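Note that one protein chain of the assembly has been removed; the remaining protein chains are unaltered in position.
By written order: A and B. Residues from 1 in each chain.
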Amino acid sequence: MFKDVTFGQYYPSDSVVHRMDPRFKLVIAFAFIIVLFMINSFAGYITAGLFVFVCVAAAKVPVKLLFKNIKPLWFILLFMFVINVFFTRSGNVLFSFWILKITDEGLIKAVLMLIRIVMLIFFTGLLTLTTTPISLTVGIESLLSPLKKIKFPAHELAMMMTIALRFIPTLMEETDKIMKAQMARGASFDTGNLYQKAKSMIPLLITLFVSAFRRADELALAMTARCYNGGEGRTRMNPLKVSGVDYAGAVMTVLFIAAMIMFNYVHVI
Amino acid sequence: MDNIIEVKNVTYRYEEDSKIQEAALDGVSLEVERGSFVAVIGHNGSGKSTLAKHLNALFLPSEGTVIVDGIDTHNEEAVWQIRRTAGMVFQNPDNQMVATVVEEDVAFGLENIGVPSPEIRKRVDEALETVGMTKYAKSSPYHLSGGQKQRISIAGVLAMQPKVIIFDEVTAMLDPVGRTGIIETAKKLNKELGITIINITHYMEESIDADMIYVMNDGKCVAHGKPRELFQRVEFLTELGLTVPIATQLAYSLNKAGVDIPCNLLTIDELAEALCRLK
Partner (left out) sequence: MSIKVENLSYVYMQGTPFETVAVDNVSFEINQGEFVAVIGHTGSGKSTLIQQLNGLLIPTSGRVEVDGYEISTSKKDLKEIRSKVGLVFQYPEYQLFEETVAKDVAFGPKNQGVSEEETNIRVKEAITDMGLDYDEVAEMSPFELSGGQKRRVAIAGVLAMNPDIIVFDEPTAGLDPRGRELLFECIEEVRKKGKTIILVSHSMDDVARLADRILVMSEGKLIFQGTPAEVFSEQNVKLELNAPQLALLARKLNKTGKFNIPNGVFDVEGMKNVILKELGGKN
């Protein structure tokens, strides 16, 4: 059952976006998302949309994959849309029924909110599709490294993320195996009331924990044998390198973001 | 004689666990000649894995000394030097890989000891080439077979340019195809690169070609010898819960039944030849 889950949905390709330094990608994504929630003009929205479009095109990622990210979130999107539609009281009433009122302002607000969220999902999706999990962690470690001065465990955090990413599929497969073995011994995970279902999970969880600890123990020994001694003095096979692509991307982002903010004050449309 | 490893009178107790009062290792002494292929055999719980972990300072002896390439493992400052000299591959292929990409995992040890990036690249490529896994450099180890994963782990150790590699029951979880591949790789490292190999195992077939076999039982090293001498002691080994190769077993029981055949035959080929000579 877990075989169908794909994790760290990296889409291998050789686009400019793929080649960018993960640190730049992280900062750009972060900046874009913040500004996305600051815009309040149509022109701003159009600029943001254009930016997303340019990035997707440059990344050569199938748009279908980006839409796939929205699928599991459709309910939340719908919920937010409905909330925005019904709870905006100002504006001209377009339709009213019982205590519910739909106003033109509410409708516009809801649609804009929806566009915002979809752009957010697209953009973060683009980040994970064009960056391997490992270079994401390397990027995060590097960005957080100035905090090492105040004893922030940046390297440890990144190492833990790497190990987690490495072991997620292993533990998922293991869960599947344990469930099957317990089902073969008459356990059932999908019958009975909530209490019975929760109770049937206990043997599964105990077994899984014991196994995870055993793995952790062995991994720690193996890492020690391979001279792992914390982050100090470590080098990297593929050190992060800033190239022309990164500066170009950064300049482009700054321009777009400047435009998005500018339109908040200068109303063109 | 030039010994790369010397274990002198080593006793080891798992002190933190009060339930185990017996020593896991009890006065073990052995020597490993530089460039040789040594097998350490013994049943599960005989202390062979505990011994293995002494050879790269993962465990330190409670009594006695272990010398690796001239350095005492008690020397705390030299511990990383020792682990670079004596690399180790473990039993479970899934629990010794750190990275989600094959080549990243092979690079892990080199990154730990601060090798410059271009040098890492070079050594990783060479190590993958040696174990025949170049094709999978960019793959995720998750989709590889157990035997392939173990070869990646060997590459990770190999890239560190060790003088000794300890195989700690590396084949126990593999199928016959994977097992043969690993043993072939170990022999190749020994023959072509001159790396000393110490293979900890309970598969007798894996020790037939060894230069020397040490037999562990109840934390003691109870016998050692060349395969041909050692395997003749069929009853002694059976007593210890071990077996001898099936050809040796048959030769031994034929010999007992009065057939004029030597007991020191190791392979089916040798046995067939000897039998034909009788007719």
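Simple rule for what comes next: a contact is a pair of C-beta atoms (placed from the backbone, for glycine too) under 8 Å apart; a residue touches a chain by one contact, two chains touch by 3 or more.
These figures come from a predicted structure and were not determined experimentally.
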Residue of A:153, A:203 or A:231 in touch with the missing chain, whole complex considered: A:203
Given A:89, A:148, A:177 or A:197, the one touching the chain that is not displayed: A:177
Option touching the unshown chain, where B:29, B:249 or B:264 are the choices: B:249
Residue numbers in chain A that touch the chain omitted from display: 3-4, 177-178, 180-188, 191, 203, 206-207, 210-211, 214
Where the missing chain touches chain B, by residue: 19, 43-45, 145-146, 172-173, 175-178, 202, 204, 241-243, 246-247, 249-250, 253-254, 257-260, 268-269, 271-272, 275-276, 278-279
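Throughout what follows, only the chains that are shown with their structure count from here on.
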Chain centre separation in whole Å, for chain B relative to chain A (CA means): 44
Interfacial residue positions of chain B with respect to chain A in the complex: 53, 56, 58, 80, 83-84, 87-88, 90, 92, 94-101, 103-104, 107-117, 120-121, 124, 142, 156-157, 160
Residues of chain A that touch chain B when the two form their complex: 8, 132-134, 162-163, 165-166, 169-170, 214-215, 218-219, 221-229, 233-239
